[in-house]
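Let me give you the structure first, and then I'll get to my questions.
Complex shown without one protein chain; remaining protein chains in place.
Take a look at subunit A:
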């Protein structure tokens, strides 16, 4: 396919409005296969403005007289306005953007062409393989092993090649358990909590069906989990659906674990919203945040009725419940919903952030996302195909990952010293999940990524984020390692709207950014004075 066919016009004169406080930018507008460019001329600063076309979520054109206006609503929730000279040029540009921004092919997407200076292909892709995490686990316990039963993705296309399973269970039993779980997602280790010796597992729903089928290998696997923890250990199965929904799933071949079949395990239902209702909630929230004129009552009403913060609360409290059962009750936890690729990951990853100090470091958090989201098979391509502005009929879109980031943001607000990364990191992850020059969030699972050769032909986001110039934006200057679990409050009074994200398009750059800069300054001042103090004074008396 040739991009050139879709580009109807080479260039036009345009003025760009980027937000309430930013000055307009005037110059020559250009479209390439992946970008919209505006060049204000060599003297201007910046001398080039660039937008990844993949970032465009919806496009709106209006013509009047001999000029036109295009409003671009981006997936990262920014809103841009282009005033273009010439009606024809306007319509051509709008059509080109429409065509180019909705390309679905992965291998022609920008990450396959992106070759930034200073980065080498293949860097950082080897940062966080499951083997790496296994080494951590193996240092603490002998009850688990790394299984390569999924080497060719035949057991489960959405798992990575290597997964961690109980040592007492062999690969053939694992294979049979995979056949009993939706999407082949048999129970695997997600997190080993060393202080209590308990584990966090995740899986797909069991395929009990209307006949209430059982699978002895699956039962064996979960028995082995308890046996490996400590004698007499108990377990909780956190089902992220309501009891009714779980029961209904039986009609379509799914279901949930029968009590009698899994001694020692107890089922808890914590219904979490997913799929379309979650997407709608996101859309309505963003809509409400775009209205500057509304009265206080209307705003509060919309904030309530979009239910986004309810989802945040439910997610946080479920994750806390799982973490609490592990740390306080010494119980093992298995989390699953239906497919086990959405709300399941939400709970397992948040529970780790709460319990595991390592996952709150910069490297640990990246590892967590790589392990619990990317490699655990969250279908990023389907879920993040469109953001909140798109008019396209929603298919598989859902802001599950955004909900995770929001929950992390709430944790960061309540424990401002305990996360090594700052709000900038979360914003960057949101941006890159929806449109990115890096390959990390491409495709839906490891199998697809292997087929597309993502690892060898694109750059990893993690190497992009490790560039020194990014650090000030991404890091939390006030971080102090905190060895304790952080238990957040999930009461409505304690939760806040994530303004830095949701009000991005409507609010002028905030004084709080200035304040953030000031905090950085204080911190670096301190490091400077501390570092310089003895040497300066001693070295001064020279010869």
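Quick note on the criterion: a contact is a pair of C-beta atoms (placed from the backbone, for glycine too) under 8 Å apart; a residue touches a chain by one contact, two chains touch by 3 or more; residues count from 1.
In this section, contacts and distances are computed from a predicted model.
Chemist: Could you tell me which of "UDP-Glycosyltransferase superfamily protein", "Ribosome biogenesis protein BRX1 homolog", "Aminotransferase class I/classII large domain-containing protein" or "Phosphatidylinositol-3,5-bisphosphate 3-phosphatase MTMR6 isoform X1" is the UniProt name of the chain missing from the displayed complex?
Modeler: From the choices "UDP-Glycosyltransferase superfamily protein", "Ribosome biogenesis protein BRX1 homolog", "Aminotransferase class I/classII large domain-containing protein" or "Phosphatidylinositol-3,5-bisphosphate 3-phosphatase MTMR6 isoform X1", the unshown chain carries the UniProt name "Phosphatidylinositol-3,5-bisphosphate 3-phosphatase MTMR6 isoform X1".
Chemist: Can you say which of A:145, A:313, A:360 or A:475 touches the chain missing from this structure?
Modeler: Selected residue, touching the omitted chain: A:313.
Chemist: Given that one chain is not shown, which residue among A:323, A:384, A:408 or A:425 touches it?
Modeler: A:323
Chemist: For review purposes, identify every residue of subunit A that touches the missing chain, sorted by number.
Modeler: Interface with the chain not displayed, on the subunit A side: 236, 266, 268, 289, 292, 294-301, 303-305, 307, 309-310, 312-313, 317-318, 320-321, 323-325, 327-329, 413-418, 478, 480, 482-497, 499, 503, 506-508, 511-512, 514-515, 518-519, 522-523, 525-526, 529-530, 532-534, 536-538, 540-543.
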